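Beneath this line is the structure, given in structure tokens, with notes to follow.
Note that one protein chain of the assembly has been removed; the remaining protein chains are unaltered in position.
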Amino acid sequence: MIEFSTYNVIFFSISSFTLISAISVGLVNSLMRSLFFLILTFIGVAGLFILLSADFIAIAQLLIYAGSISILLLFAVMLTPESSTNNGNSKYFLPGILIGIIFTYLMVALVTIFQFNQLSGIHLKKLDFDNTIASIGELLLGKYIIAFELASILLLFALIGAISIVRSNESDFLISLNNKDKK
Amino acid sequence: MSLIFSFIPYIKRLIVLILILFGLAVGFILSKALFDLSIYSNAVFDFMIDKSSYNVAYFSSSLIGALGIISFIGLVLLVGSWVERRMIAKFQIRVGPNRVGIFGLLQPIADAIKLMQKEVLVPAVADKLLFFIAPVAIFIPAILAWAPIPWGPNMTYLNINIGILYIFAVSSLTVPIIFFAGWSSMNHYALLGSMRTVAMMVSYEIPISLSLLSVVIITGTLNLTEIVLWQSSNSIWLGLLIPFSLFTFFFSSTAEINRTPNDIAEAESEIVAGYHIEYSGMKAGLFMAVELGNAVLLGALVTSLFLNGWFLFGLENYIPPYIIFIAKTVAIYIVLIWLRATLPRFRLDQLMNFAWKMLIPVSIINFFMIAIETTIITNLDSSKYIIYLFAIINIAVFVGLIILWSKIFKIDKFSPEKIAPIFAQKIGGIKAMEGTKSVD
Amino acid sequence: MTVQENYELNIGPQHPSTHGVFRIKVSMNGETIEDLDMIVGYLHRSMEKLSEERTYTQNIPFTDRADYLAAMSNNLGYCLAIEKLANVIPPQRATVLRVIFAELQRIASHAMANGTLVSDAGAWQTPLLYMFREREKILDLFEMTCGARLTTNYMRIGGVAFEPPAEFYPLLNDLLGELPDKIDEYMDLLSTNEIFIARTKNVGIINPKDAINASLSGPALRGSGVPWDLRKADPYCDYDNYDFDVPLGLIGDSYDRFMVRMFEVKESVKIIKQALNNLPLGMHKTQIPLALRPEPGQLYFRTEGPRGELGYFVVSDGGPAPYRLHIRPPSLINLSLLKQLAIGSSLPDAIVTLGSIDIVVGEIDR
Partner (left out) sequence: MVLTNLQVPGKELSEIITEFSSDSVLDFSEDWVQIDKSNLLKILNFMHTNSNIDAAQLCNLTAVDMLDYFEVHYHLQSLDLKKLYSLKVIIDRDTSSLPSICDIYLGANLQEREIFDLFGITFTNHPDLRRIFLWEGFAGHPLRKDFLQMENVTPGLPSFPFEEEGKQNR
């Protein structure tokens, strides 16, 4: 039996908000609207993180997913032809449903296998990080320095790769232009 | 008798003088009682915790703080537009709103009533849901971002350790909302405006974060209150210590909040109003109000990050600190108005070039310099004078870098003599031109 | 496979930068203009047809309404054309008064043109209102003289309608005294403003050959560096007796057109000062027959209006009304190159180019 506390009220309202918007992502026809609900889902997830006393991750969620990834998706949608029209008759409908069912099963399995009591917000609160961000910083630049550096190198390579892909196309283009001029 | 009549034009000024004196007197009397507003919230908390549970007490006392901030924003929205219009009128040699109420002070209320009475038109092809939600939703980040602003010693509503990140995260939510506003209008001008906004905001978030990173690394905290306290304990304003960060933050923020000279997202001479072209009535009013609120928010942020918050050379012990804070905020807001009244607008590509080719590289260099300086400061015992030295070095480097960059990109100042027209010696066509031509 | 579609944007008929009911349908690829179509005619009143039903004198008010920002210049051109056709010789005093008013109108018109250009470049109306400060004074002088500010209807065939009142001259002298300083003030504000230079320099470059071939005239032609001013080339109203210079642009961009207008204002001040010094006494108007019937014939007469060559082509069949009256609209013909200039440039550049060409829709459509 779930007890009626402020924490639970807030938790259930936020999670129902998140769930409803997550379901709406798949249900609405317009791609833009589903993107809008996706952003709402991101914000709801950030709220859940705050309930878990993970303020840094919550803010990172807002900053990266709701603020930046959504912009990326916006551009992706803008580059999609007929982005505003009815997307209900997609040919990916059945595969999507299948993948959804598999993921639901996995999630339910995870929830039932793991003991979440130790990881819930109240228990985490008892651990009492006085300054989450300082602890995260010390961990990242202390214990997990190699992982951090590797991640940064990976990102650097991704950045350079993206630039070089663009530049190589451009140089091809320039070469073809030059050839045209010579002819 | 005529002497009395000759004073009539000055009666208005006399009233202003009397009002100011009266305000000062009342302020002096009240400054003791209203020195620290947080005590009232605490008193409510103490009162409620006896009567009910912790949660209710916490909720009700925090509600009071939130109401305080929201009422301040409401006041800003009411008075701000009047201030802006009067100021710009002064710049433009006209009078400005002066009909509704004394000095036209009630003009914003009249405007709001007019806007509310207007019919809200929705384009037939618009995406109704997003079109309706956008002007409402844009208010949320604009108000949420006020939470961690430190108004005074104990007057921070949300004193979290990640204050800067919080503001940054919340304000980044504006981008998709503006995009949805433009896209759902199904208007090419609106779409153009929202695409411009998104492109510009994505570009200008990088220099903003780099400049804020300099602030964070030198103060060693993300907490806005602690940043203010660091400045007062080292007795220097961060704006003087890292002038380039101040410039980058201020300039980039004007791009983020669509103020002149970077208001290309709603450039009225090009794309009429940009993303909110199709909005009418109070919906358009909401966008305008948010724009104004964001301008004041920028003032508050610059004040707490770079201008030493509520401290002003010991004056904060005598008058309420939040008054000093608001005064500094309003000063920054007036600078924004000044810019708006004076400068033409950049073009989109010029702004983008400026962000990517000038602000970002120079910010990175600036950031490395400040990292080195920070290590020196933290490893020295008496850091007070070395900070002043660094301030001078930073200003010199700031100027040097700008000169260097203008050399790299070959931006030479147009000398007025070089581009002034020449005068014809002979009237005629192309042949006569060859006689007069003396340039290039 | 990438699908690239251009989208259409209607700049106007209601747009802050079209300066009237004027529509440009542009086809854009991102921010770049790929195609452009001008659509005019929203203000078409068919003045040329209407004027065939009215006497020569009754047609003067029409010319006010053609270019409503330069009514005096339009009046002057029309009256000079009819005088030439009907062989009416105006008194000397009227000629000098006409010069004074035409040049005042040029100052007012250029102030408006440059102010709106800076507004188009994005300055929030401050330069526009600074320019309006002087324009207001000039319009006050007009009002004092003929009772109207915009549609003056001041010139008459054979002179001017009214003698300026006595208080006109001291006010005009005050204005002339302070105008050069005020122009320097604008120049301080704008001509060395980095943002303004960045927005207008090298934008909308018209090379001189194209400018001549596309029949450009006025500041748009002189901005390209072509020394052509009808006041010097084909003097009317004894303009050859006045000492003034013709400012020329360097490369023909929007900035040059702006600066040419600025300097032309200074030259106009010089002309008005000389005219005031040489203002002869006498009648301000000759008596002409009530029903003026010029001999059959035709005439193309042009003057240098604020926007360029303002021509009147009049065909008379000996009747009391012109058989055909054609107004050569400099605003319309200066737009000939807009398409070539705008294609390939970005939308803000096209707006600045349009602003620097300085159109008046009343004159385009007539």
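The chains carry the letters A, B and C, assigned in the order they are written, with residues numbered from 1 in each.
As a working rule, a contact is a pair of C-beta atoms (placed from the backbone, for glycine too) under 8 Å apart; a residue touches a chain by one contact, two chains touch by 3 or more.
If you're wondering where the values come from, they're calculated on a predicted model, not measured in any experiment.
Novice: Quick one: jot down which shown chains the absent chain touches.
Specialist: Over the full assembly, the chain not pictured touches B, C.
Novice: For the chain left off this view, which of C:V40, C:V99 or C:A350 is in contact with it?
Specialist: Once the missing chain is taken into account, the touching residue is C:V40.
Novice: Could you tell me which of C:V226, C:I251 or C:A350 touches the chain that is not displayed?
Specialist: Per the contact definition at the top, the residue touching the missing chain is C:V226.
Novice: Considering the whole complex, which of C:Q14, C:N29 or C:N213 touches the chain not shown?
Specialist: Counting the whole complex, the residue in contact with the absent chain is C:N213.
Novice: Applying the definition given at the start, please give the residues of chain B touching the unseen chain.
Specialist: So the residues of chain B touching the unseen chain are 124-125, 427-432.
Novice: Which residues does chain C use to touch the chain missing from this display?
Specialist: These residues of chain C touch the chain that is not shown: 40-41, 44, 46, 48-49, 84-85, 210, 212-216, 226, 228, 233-235, 295, 297-302, 309, 311, 313, 315, 323-324, 326, 328, 332-333, 335-337, 365.
By definition in this document, only the chains that are shown with their structure count from here on.
Novice: Quick one: do these chains touch in a line, a ring, a star, all-to-all (complete), or other?
Specialist: If you draw each chain as a dot and join those that touch, you get an open line.
Novice: At what distance in angstrom does the C-alpha mean of chain C lie from that of chain A?
Specialist: Each chain's C-alpha centroid was found; their separation is 60 Å.
Novice: Rounded to the nearest whole Å, what is the centre-to-centre distance of chain B and chain C, using the mean of the C-alpha atoms as each centre?
Specialist: Their C-alpha centroids are separated by 42 Å.
Novice: Centroid of chain A to centroid of chain B, CA atoms only: how many Å?
Specialist: Here chain A and chain B have centroids separated by 30 Å.
Novice: Going by the contact rule at the top, pick out the chain B residues touching chain C in the complex.
Specialist: 88, 91-94, 188-189, 192, 260-261, 263-264, 267-272, 340-350, 413-414, 416, 419-430, 432-433, 436-437, 439-440
Novice: Which residues of chain B touch chain A in their complex?
Specialist: Spelled out, the residues of chain B in touch with chain A are 55, 127, 129-130, 133, 160-162, 165-166, 168-170, 172-173, 175-176, 179-180, 183-184, 195, 198, 202, 222.
Novice: Can you name the residues of chain C that touch chain B in the complex?
Specialist: So the residues of chain C in touch with chain B come to 7-9, 15-17, 28, 31, 118-126, 129-130, 133, 187, 189, 191-199, 201, 208-209, 212, 225-229, 232-233, 245-251, 255-256, 259-260, 263, 346-349, 351.
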